[in-house]
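Reviewing the structure listed below.
For this view, one protein chain was removed and the others were kept in their places.
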Amino acid sequence: MTERITTKQYIKRYLKRCITGPWSLMCGLSVTLKYFFNPKRIVTEQYPENRKTLKMHERYRGRLQMVEDADGNNHCTACGMCERACPNASINVQPTKNIAGKKVLGRYVYHFASCTQCGLCVEACPFGAIRMCQEFEVATTDSSTLEMILNKKEGQG
Amino acid sequence: MGIINFAPKILDPVPGGKYVVNAIDYVVNWARANSIWPLTYGTSCCAIEMMSSSMARYDIARFGSEVFRASPRQADLFIIAGTITRRMAPALQMLWEQMPGPKYVLAMGACTISGGPFIYDNYSVVRGAQNLIPVDVFVPGCPPRPEALFHGLLTLREKILKETCRDPWHEGDTKDVAFMDRYREAAKAWAELEKIKDEEMAEARAKFKEENPDYKSAFKPVRVVKENFPEIAREATPSRGLSQSEMFAKLQAKFPSATVPASGEDTVEAVIQNMAADAPLEVTIDANDYLSAVEFVKNDASFSMDYLIDVTAIDYEDHFELITMLRSMQHGHKLFFCTPLKKNADIPEEKRATALLAKVPTVSHLYPAAEVKEREVYDMFGIEFTGHQDLRRIFLDKDFVGYPLRKDFTNPDMIKRPV
Amino acid sequence: MFVPSITNPIGDVVREWVPKLAEYLPVAIQSETLNSIVAFLVNAVICVIAVCAVNIGSAPILIYMERKVCAHVQCRLGPMRLGWHGTIQTIADVLKMLFKEVYNPGGVDKIMYYMAPLIVLIAPFMVAALIPFGPTLVVADVDMGIPLIIAVNGFGVLGILLGGWSSNNKYSLLGALRSGAQMISYEISFAMILLFVVMITGSTNLMDITQSQSGTVLDWMIFKVPVIGFIAFILFFISSTAEMNRAPFDIAEAEQELTGGYHTEYTGTPFAMFYLAEYIALVTNSALATTCFLGGFHAPCIGVAAVDTYLNMVPGVVWFFAKVYFMIWCYMMVRWTFVRPRVDQLMSFEWKFLLPVNLVMLVIGAIYVALF
Partner (left out) sequence: MSMTQLPPGFKITRESNTEEFFVNMGPQHPSTHGALRLALRMDGETIIELVPHFGYIHRGMEKQAESMTYLQYIAMSDRQDYLTAIQNNLGVALALEKGMNIGVPERQEYIRVMLCELGRIASHLVFFGCFGGDLGGQTCLLFGFKEREMIHDILEEVTGSRLTTNFFRPGGSRFDVPENFIPRVKSFLDHMEDSMKDYERFLSKNIIVQERSIGIGILSKEDAIAYGCSGPVLRASGIDFDVRKNNPYSIYSQLEFDVPTARNGDCYDRYNVRIAEIHESMRILRQCVGKFPAEGPWRSKEKPVKLAAGRYYSEIETAKGLYGTYVVAAAGDKPYRIHTRGPSFPHIAALNKMVQGHTVSDLVTIMATLDPVIPEIDR
């Protein structure tokens, strides 16, 4: 920016900045002082301490979970829609045959390690057999625990 | 490190010395576990959540970990936040090596644990940081919430508190974790099990069928009821500037080779008439006319296409199609040039994968914006731009083999998505 | 034989006690020279321990304070989980840094590399020895106090330059060069403003300077010379911030630009020393500001006898540290408020603004001394 100005203008501008400059800095300082002396403005949530009151929203997408009734029965029919909807092979539905020879859910293998919690599987499931749970404390030191079997019981059929 | 590692050797034989060693352990672990300084390292989405966790709302400072060091030499914890690509991997390993021990690694997010969304059909992402450096704590999620990161931090803290100078911290080993292989093996194993089960159950099933010939399951899967919504037609807001047919007429007057792909019995005019009002006009133009056509629409006053949106390409069986997207800032209309480029058939089959198959004049002297975009097309498709000043690979290493966006591209690291 | 002696109240006590204790020794080895040597050594050890204790002891407190101040400015809580409100967080940090692996990157000049943090530490320690903490609490009551401080303060830049150069890293080198240019420039206005104080009080002895500010608040240097004193204080504040390499003048570290500047390559204990030096410099500079402008260890008397007697009942050292911590808080508020100027702007600010103003101040000071 090469702007041509006279010496008089330059000096005028220089002196003006000598006043406005410190004033602008004072304005900035006033904001920090205001924040410093007002403990009500602190917005911190203390996570491990607030564990009891901390609740995720209803739609929060945590880990995948099977919808089960009181007896542990699930609604899964092992149709594999979720497996096809999953973008990255996080779901592996392994069907089996029950005593009547009908295809039912054997193991619902869920790879939490690669799950991106996009929720496409839940969307794809025609029977509402799975959902995203509200769990978020999921850190582990052992990566093999991230591979889990979601169903406790074989599917019904 | 250093002196305290000798403490057990000297003190343990001394009577009562082991209590001193225990005390040293306690103090050292206490200090290490409560003062974890992370390294500022983030490549993508998880980095934002990592930043969020150090901000006012979640405040990682409560754990004493707000001292994000920009230099690896002063950091204790390597939070790998974000996807690791093959190109980034050496840098990541070097950063880890530069950290003084004891150092810990926290893999944050699905990408760093297993490759996450980038497992299938991917040639550039490292599937899991464990392949590169030893990882202590895994925090799954995409991206994990700040609370989840804190939970990871607390998990790491627990881990550090269990250490002892009798078995001092040492560099762990990297693990070859081919998650996909494990998935497949598990599936195979299950299939085997199924076979055995089938055999075992055969008798019981037959018996069951005999006993209950007209067995009907009580289980009736209930379909989720979906709300009914009205069907709504799309309304296209017309673009400004020249209409599609006006543009096409003007272009064809100058370049007779310009057409619009018409399928079946529709005439070109009919196709243009039927175009949605907000769709850009896509004109197929001969490769020989390409440069002069771009020049023409740039300089012609009624077109004045001064803005290059993008240059990209599509790979078809026998030809590429170069798409040059142009827009007029002044008028507001958009014009896409689709230039079919015949693939060079003279190149022998075995060399095709690594050879440049087509050639087209560059437009980077007309639009500086095209410089990087054409490099991208060169990198991804292997189309040569004659006259380009600086035609290098842009996203991939210079020794990368092949052009990934070609349909026949193969790479040993790529896992095909099952159909 | 000439034996140097340190003149301070502790020294007097030691000098008194050493001959008395020496009488118990065999007569053959009793001598005046020995007595004075022993007295000097004992005195020196006590003083070194005292200075170290005050400085190193205050560093964790300051680090904790800084973390809390910045947290509250930024609407968060800061360290909370270790001890009551995270009070012992910094102790864990210090311990951890001591237990970290220390190694040097390839291609460094090892002697220089490990010497640099030590050199950086020297300067603030020496300055601390000259500061009168109370009416009788001064390690070295030197007549040439102010010139000595000016001389010693320039020492720190040497360590930073060495550290940056020997690290064999371009970022470190850039940081060191920046800081070298910056500190040498700001040294000048730093010295000028101290000279202004010397001119008004007529002494270079820090104890004399403090004593000349006795009386009410209005006798403090900052208010003694109307308006000019306050401007001088602000100028001192600015130049000392730059001297300490603290934000907003921390272009030598400039995390966003140079990833850490001169200490990019340092690990563990050497890095902790740089860190320590930064905070000790903060103490000494605040102490200097307190001594020169805020009346040192004098109570803020307001001229009303009833109040003043109560204020004077509090020992001077408490007042001194109260003022020092107030100054430190000011430095911190400034650090967490302002953004960092560019290198060339920083230099032109020094040479085109600060220095001329300082010269004018000196002239006005001279006129003031001549008139009153």
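The letters A, B and C name the chains in turn, as written, and every chain counts its residues from 1.
In this section, a residue touches a chain if its C-beta (ideal position, glycine included) is under 8 Å from a C-beta of that chain, and two chains touch if they have at least 3 such contacts.
Since we're looking at a predicted model, the values are computed, not measured.
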Considering all chains of the complex, which shown ones does the missing chain contact? A, B, C
From C:A92, C:V343 or C:M361, the answer for touching the chain not displayed is C:V343
Out of B:R240, B:K254, B:K342 or B:K359, which is the one that touches the chain we can't see? B:R240
With respect to the chain omitted from the figure, which of B:N22, B:S52, B:T164 or B:S243 is a touching residue? B:S52
Looking at the whole complex, which of A:R17, A:R51 or A:K153 touches the chain that is not displayed? A:R17
On subunit C, the omitted chain is touched by residues 70, 73-76, 170-171, 174, 247-248, 250-251, 254-259, 336-345
Applying the definition given at the start, please give the residues of subunit B touching the unseen chain. 40-45, 47-49, 51-52, 55-57, 70, 82-83, 85, 87-88, 91, 95, 117-118, 120-125, 142-143, 145, 226, 228-235, 237, 239-240, 276, 278-280, 282, 306-310, 312, 314-315, 323, 325, 329, 332, 334, 336, 367-369, 371-373, 380, 389-390, 392-397, 404-405, 407, 409, 416-417
Would you write out the residues of subunit A that touch the absent chain, in ascending order? 1, 17, 20-22, 24-25, 27-28, 30-32, 34, 43, 57, 59-61, 85, 87, 116-120, 123, 132
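To be clear about the criterion, only the chains that are shown with their structure count from here on.
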Could you tell me which chain lies farthest from subunit B when each chain's centre is the average position of its Cα atoms? C
Using the average of all C-alpha atoms in each chain as its centre, how far is it in Å between subunit A and subunit C? 48
Taking each chain's centre as the mean of its CA atoms, subunit B sits from subunit C at a distance in Å of 51
When the C-alpha atoms of subunit A and subunit B are each averaged to a single point, how far apart are the two points in Å? 18
Mind pulling the subunit C residues that touch 2 or more other chains? 74-77, 80
Specify, in ascending order, the residues of subunit A that touch 2 or more different other chains. 42-44, 46
Quick one: in the complex, what on subunit A touches subunit C? 25, 28-29, 31-33, 35-36, 39, 41-44, 46
Subunit C touches which residues of subunit B in the complex? 1-2, 4, 27-28, 30-32, 34-35, 37, 55-57, 59, 61-64, 66-67, 69-71, 73-74, 76, 98, 100-102
Residue numbers of subunit A touching subunit B in their complex, please. 42-48, 54, 63, 75, 77, 87-89, 92, 94, 96-97, 99-102, 106-107, 109, 111-118, 125-128, 136-143, 146-147, 156-157
